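Complex shown without one protein chain; remaining protein chains in place.
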Amino acid sequence: MDFLSDNAAGVHPAVLAALAQAAPACADAYDADPWSRRLEAIVSDLFGRPARVFPVPTGTAANALALAACVPPWGGVVAHTHAHVERDEAGALGFFGHGASLLLVPGAHGKLAIPELDAALARRRADVHQVQPAALTLTNATEAGTTYAPDEVRALARWGHARGLRVHLDGARLANAIVHHGARPADMVAEVDLLSLGCVKTGGMTAEAVVVFAPDLAATLPVRRKRAGLMPSKGRLMAAQILGLLESGAWLETARRANAGAQALADALPAKRRLHPVEANMVFAHLEAHEKAALRAAGFRFHDWEVDGPAAARFVVRWDQEDSAIEALARRFRALP
Amino acid sequence: MDFLSDNAAGVHPAVLAALAQAAPACADAYDADPWSRRLEAIVSDLFGRPARVFPVPTGTAANALALAACVPPWGGVVAHTHAHVERDEAGALGFFGHGASLLLVPGAHGKLAIPELDAALARRRADVHQVQPAALTLTNATEAGTTYAPDEVRALARWGHARGLRVHLDGARLANAIVHHGARPADMVAEVDLLSLGCVKTGGMTAEAVVVFAPDLAATLPVRRKRAGLMPSKGRLMAAQILGLLESGAWLETARRANAGAQALADALPAKRRLHPVEANMVFAHLEAHEKAALRAAGFRFHDWEVDGPAAARFVVRWDQEDSAIEALARRFRALP
Amino acid sequence: MDFLSDNAAGVHPAVLAALAQAAPACADAYDADPWSRRLEAIVSDLFGRPARVFPVPTGTAANALALAACVPPWGGVVAHTHAHVERDEAGALGFFGHGASLLLVPGAHGKLAIPELDAALARRRADVHQVQPAALTLTNATEAGTTYAPDEVRALARWGHARGLRVHLDGARLANAIVHHGARPADMVAEVDLLSLGCVKTGGMTAEAVVVFAPDLAATLPVRRKRAGLMPSKGRLMAAQILGLLESGAWLETARRANAGAQALADALPAKRRLHPVEANMVFAHLEAHEKAALRAAGFRFHDWEVDGPAAARFVVRWDQEDSAIEALARRFRALP
Partner (left out) sequence: MDFLSDNAAGVHPAVLAALAQAAPACADAYDADPWSRRLEAIVSDLFGRPARVFPVPTGTAANALALAACVPPWGGVVAHTHAHVERDEAGALGFFGHGASLLLVPGAHGKLAIPELDAALARRRADVHQVQPAALTLTNATEAGTTYAPDEVRALARWGHARGLRVHLDGARLANAIVHHGARPADMVAEVDLLSLGCVKTGGMTAEAVVVFAPDLAATLPVRRKRAGLMPSKGRLMAAQILGLLESGAWLETARRANAGAQALADALPAKRRLHPVEANMVFAHLEAHEKAALRAAGFRFHDWEVDGPAAARFVVRWDQEDSAIEALARRFRALP
């Protein structure tokens, strides 16, 4: 009964079907194929704006490539203290960005808020000696399993733009945020400059995508992607994976299912045990060491969650999580004092 | 009738079959899955030495990641003037290697030879002011469609090791070289420290691999790969692609077919038109501008090949090239004066 | 009446005298000269341990070069939130360290303390996904004008070494800390691996130095320094500047004078106005906007100090500060409510 990560999930059949269709073709290499073109059309349509789309194999690659296009090597990216770019990407921004820095700002439940952003910027000077903020990155759904509503994204994007920052959204779990808010995808990224479009956690295989809405930011992405070894020769097979998810609707359907599972767990967990509101497919629980041990002994797998302290645990519901596992864990949760 | 590149080829059914088998599973992320372990076992067995195997999406990533593990940022990689790392990777070594340099050495028919290597090194000094050679990279089959025999690889590797260089082999078309020489894979890389194992051109999809034989060189590769956004969460789907090719034997079978097609073209081409010996799946022909134009008008696609001068053309035979296209082109070649 | 920075100070005559002596010589370039050798001997003697010494033109270069030698590109440097490396070096660590990161830890009065360091490390994981701490950097005197006593440095160095971190000391104002504690220089850096030895603020001209006590860390410094354009051909003129300060005793004499001036200001400032203990040559005062304006109107120059809030001001006493300026400012301070 594995609640470690949505990264452990299976691949949705729609992805395999799309691959099977694209695989036998002889097609021009390096994105000069019909699938890659169709992907740009579909994504532009989905988000209601003309977009350039660059498939990449990982979320780390998507985030780092996107942010490197926004900031010079001596620039900074304003990010939440617990963002994936800070905690789970091995310093990839420093690599892709040639030494560009994260400027970390705390915020409750994994979310950035304008008062704390203002305070952080007030402590900085605008001169040649200090790293200058050049971009803002949001994560939706956040690493704490919470979400920003469309209006919140918009407000933060405007805050950033007003200060000359480019605005990036890490959408590794964007589908989960969309279904939580019942929002249109276009509203979810309305004033965002570029997006890491998450597919792998929501049924995909080995393709995520950088989606660029701001035309000027797309200029250097092809060569950055090539030079980073992220431009596949048979690009149609990357595009097809994402097309399979989006065109079939599986992208949101899987997210809906995973969110529902997490909600069932949240409902079972005593309120005082809940560390964060449950708005996506993750539940963060306060559990003492012996309680964690008992769960593990009973066959449940999950991560300790250091940033929330030694008694924190994270349970992630996959899109293909067995109902029986969710029910078994919920029973355990209900039995907690 | 497309002779542009083996990158345009289809995916071998064995790859799709392997993917279909691995796709539905729930498996630990980040290479902690059974497929990734099996891949290391199979590759170690294939090459006759214990190896670490790191799947990556492109040959550029494989080469740059491998070479970056061999040289410090201030070091140099000795390479052929026309090597893929120099001409087709957008300076990826400089990126992955934090400014590491290529030290280019010419050689007939795309091959490095010891006299020219000796001469190049004799012109360098060993001091803090000059980039110091730290690695040697060979390509087999070469960018000129020629190959090194096992003894040649061994001699060059020994030359490099004797000078303190780590030895890398770019095997984007290693399968083609293996079948040309009828050699065992193990003999083809016998004294090499690390290998870019090519799969995509020979029936694969979006997975190549860095294969590390020298244990010390494997130490930094996991974090380098992660930080470069090249470590997929669902790693089993990368491993499975390669397993599909290797376990089915498709890897060599496709190369054999492609080589045979190129040989047929070579036999048809007047000897004085052949720019390089044809030992893999590529034919380089001397064609005047009007001859190129006539071929293109007749529906043949191929690349001009600048490094061999304005009258050079490259024809690549894919593993799934239609016999009719090969025959049609051969007829044209035979008709050339 | 300029209290902006000790960077605005004059050059001590002992430095000019040393330059005049070294200038006319014909001497081997690139540190192969007698002055460079003597500098290593003198510094080794001063700090009681064999040391390699690499003069560089700025403190930023010294810190970044030293830290880059301690951490891999994917590693992290534990530093105080307000350290110079974070706030005043334009991300130089990211540049010299090829994307290496700072891991910031807060602490009262500019000082790192073990409980906060422990807490910060407890929130991190040791895996390939997260930047791993590889070095600890201390600043003495700190950016808040406080100091670590020799025992404090020792305890922090041991804390770091016990966790596998290399320990660096940013000694831009080391002389000020030494004279404050009446300590021997050797005791001040007893368990430190490498030191940025500050000279410019305490009477020097355009030479600071990286001092390396840990022999293994010195291995890559010559080529790192050369490649960064920091290895002067006429190296004797860099060495001579530092020799002039150290051999004459001016290095500490100037610090003593500057500290005394700051102490006089501190004594004049109402206790409730003092933001930090005054242990070096800097006074941080709580001043309302109209009070700052009045001082500036009266001809006093000083910096606002954002990290301590909008009502903070920093006054730095130079080694060559005019007594009259100190007295005039002290009079103003005494008149504050």
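Labels A, B and C are assigned to the chains in the order they are written; within every chain, residues are numbered from 1.
As a working rule, a contact is a pair of C-beta atoms (placed from the backbone, for glycine too) under 8 Å apart; a residue touches a chain by one contact, two chains touch by 3 or more.
None of these values were measured; they are calculated from a predicted model.
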Residue, one of C:120, C:214, C:228 or C:294, that touches the chain absent here: C:228
Option touching the unshown chain, where B:6, B:31, B:89 or B:208 are the choices: B:89
Selected from C:23, C:41 or C:186 as touching the chain missing from the view: C:23
Touch criterion as defined above, residue of C:95, C:213, C:302 or C:333 at the omitted chain: C:95
Residues of chain B (touch criterion as defined above) contacting the omitted chain: 73-74, 76, 87-91, 93-95, 97-102, 104, 122-125, 128-131, 306-307, 310
Where the unshown chain meets chain C, residue by residue: 2, 4-5, 7-11, 15-16, 19-20, 23-30, 56-62, 64-65, 89-92, 95-96, 200-201, 205-206, 223, 226-234, 237-238, 318, 320
Residues in chain A touching the chain absent from view: 30, 72-74, 98-99, 128-129, 220, 222-224, 226-227, 231
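Here, only the chains that are shown with their structure count from here on.
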Those chains which touch chain B and also touch chain A: C
Centre-most chain, if every chain is reduced to its averaged C-alpha atoms: A
Distance between chain centroids, defined by C-alpha means - chain A, chain B (Å): 34
Centre-to-centre distance between chain C and chain A (centres being mean Cα positions), rounded to whole Å: 41
Chain B-chain C separation of Cα centroids, rounded to whole Å: 50
Sequence positions of chain B contacting 2 or more other chains: 30, 223, 226-227, 231
